[in-house]
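Structure in structure tokens, see below.
Left out: one protein chain. Kept in place: all the others.
Let's look at chain A:
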Amino acid sequence: MFRLNLKIALRNLWKHKGYTFINIAGLSIGMASCILIFIFVRYQLSFDQQFANKDRIYRVVSSWKYADKEDFQSGVPRPLAAAMRNDFGMLEEVAALQRAGGIIKVKDQSGKLRLKTAEDVFYIEPGFFRIFDYPWLEGNPQQALVQPNTVALSQKMASRFFGDWHKAVGQTFQYRDKTLKVTGVFADIPDNNSNPINIAIAYAGYENKDMKEWYTVSSSSEVYILLKKGVNIADLEGPKNAFLKKYYTDKESNGKEDHFFQPLAELHKDANYGNFSGKIMEKSQLTGLIAIGVFLLLTACINFINLATAQAIGRSKEIGVRKVMGGRRKQLMVQFLTETLTITIFALLIACVLTEAALPGMIGLFRENISFSIMDHPVIFVFMIVLVLLVSLVAGFYPAMVMSGFNPMLAIRNKVNLGNSGGAVLRKVLVVMQFTLTIILMTGTFIIMKQMKYIREKPLGFNPSAIAMVNVPGDSLSRLKYKFLKTKVENETGVRMASLCSSGPSSMDVDDINFSYNGKKPGFHVGSKYADADYFKTFDLKVISGKGFSGNDSLQEYIVNETFLKKLNIVSPEDAIGQKVSLGGSADQISIVGVVKDFNNTNLREAISPILFHKNSRKATVIAVKMNTQNIPATMKNIEAIWNSVYPDHVYMADFMEEKINKYYENERVIGTLFKAFALVIVFISFIGLFGLISFVATQRTKEMAIRKVLGASTLELVNMVNFSFMTLVLLANLMAWPIAYLLINKWLSGYAYRIELNIWPFLIVTSVSMIATLLTVSFRSFSAARANPVDALKDE
């Protein structure tokens, strides 16, 4: 029976090639999108999930509540790990993970320098490897990192340092001023991990491990805990409150400290805290993607349902005959579902090809190593099977039910009238639904594009172009050479100006500190940046009152931005000149000598915050080099040569200010591209479906059109008549889409401090575009139907 059904299914599909093509095209593109989304979501959800204890592992993170905002930090105070080990009974393990970085030198047997490189390193307590069961290739994870100055390397790093990782254990290398002995090698940590550890140094040798300061938190100091079996994370709430009371005793502190135990699975998804790998995929984005996938699939299924019910009348004779021959309703349903299944499987095969073709683009977009390999991830295969069954059922069940329900006598005489029954109404509802989704996605894409353009073109208040940010080492010896380096760089041809500073005007890492203004604490923090006298000219920042910094380095001076004054309710910038500020509880009262015009100090999602520039060169991390736009690569090469001659023991690193700014909008770039791609897909699916439906309707109404024609209707009137119903549906879909799109887009835009204002134009444009596209699609078919000779349609059979 199944074979026969299959054969009939294939014949039927072949007979209606056009509709089959539309169905398969729509379904395969929709399914390909779903598969792509699935493998992406699967990859994102696989982060940090390879550990046996994953459900009992939590990261301790910090937060501060202020009067006007809340701050989040992935780091914790240094004494916290030891204190928690002492105070919490229900923890099996507590381990600190400290990120650091510096120059590593590897010498070969003869003592010659083999390799010099700047690397991130992690100081790790041995307990860390009891929490996370990384596979070790050599050495004992429990004992390898007990002694100070011992180190374990990843396989990749060990091979890089010593040629062959088998030979690594027992060897030594220089890290900063220490000699580290390799005591273990562990397998490379996969990309889907939030802690990209390559060099693990014993925590016992960490110079600042005994710091007792509870009010200083660095994002480089993380602590992980492993719950005892059977302990609920909520049980930690009581001890935590006691813990907070015990250690945070300073009543004067600005914000209210708190700690939170973040489940391991959240590390990759919570942008408030971040992680060492820097890879974050927020839950809302994953949900958004999944929603889009469902939308696309739904649209394709709607095409299928519409065309299948529309075609049903044409097949009524076959159904009637089958019933008269003794076919039962159930058998007929199975037959129709077989047809759907056949189409869906065809579509899946094509979808696999499309997925494979689109994967490189996807990898390029997300910069993640995603693979479409059923061997590696059998769950993808399971997903595809579920997808096929689901689509077959969703798309096939209703048409099968309708068709198998025909009255056989009426069916044989071709008297089944779906036009006045539920079929036509359902089709209309489905088309409206489909186009509502399409319009929402189109409008969303349109406005996202506009917002991104706005961000790209918005003046930042400073000029970031042709500025290279070159790192400078922060140790005391190197600091002595800052002046020398700066002079040499400035004398280079192609360099217009250079400035030593802690960061560019716009940077994500700001040193927020509390301060007092003329002796009073105002209750908000100020972001402090180090800048030398040339900073403002280098970045083209406008000093609107007072003057820039003097060249005298020993004279301490402050320059603030307009927002700083606004927050202090100082109206005229002139009034601030000469006022005294002291930073971070220090007793030094230092004068404000200038006010700089506001500039965007982080990305445009955030409003401008109060900023203060100081002259404390200990905070220098980079030298900003403004170059002539011609020949930047050659200039950069020369700067690197100068740098290496000044700091032969350090490693040169540089990037461009403009690229740094572009990186803030990485997320927008990804979302923008995704929306464009998926909007295109949904538009394709919807309009190809519409074309299928109008083809059918035109065929079905041929007789009616012929009658009308001999009654005196002109071609144009007939075309209008057929078009009108479709135009109404699409217009209705537009009206339904407007409020939904408005709410969604407004929510998205509210994430930006700098945003375009929503007006009616994008909605009107999308509406007119969709109406025109509908008109063209529909007219194409209705015109040829209206032009047909009525005689052919009116012949009596």
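The working rule: a contact is a pair of C-beta atoms (placed from the backbone, for glycine too) under 8 Å apart; a residue touches a chain by one contact, two chains touch by 3 or more; residues count from 1.
The working rule: contacts and distances are computed from a predicted model.
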Options "Protein translocase subunit SecD", "Cobalt ECF transporter T component CbiQ", "ABC-type lipoprotein export system ATPase subunit" or "Aspartate carbamoyltransferase": UniProt name of the undisplayed chain: "ABC-type lipoprotein export system ATPase subunit"
Option from A:Ile24, A:Val388, A:Val560 or A:Ala713 whose C-beta touches the chain left out: A:Ala713
Option touching the unshown chain, where A:Ala52, A:Leu480 or A:Val791 are the choices: A:Val791
Sites on chain A contacted by the missing partner chain, in the whole complex: 415, 417, 419-420, 703-704, 706-715, 717, 789-791, 794, 796
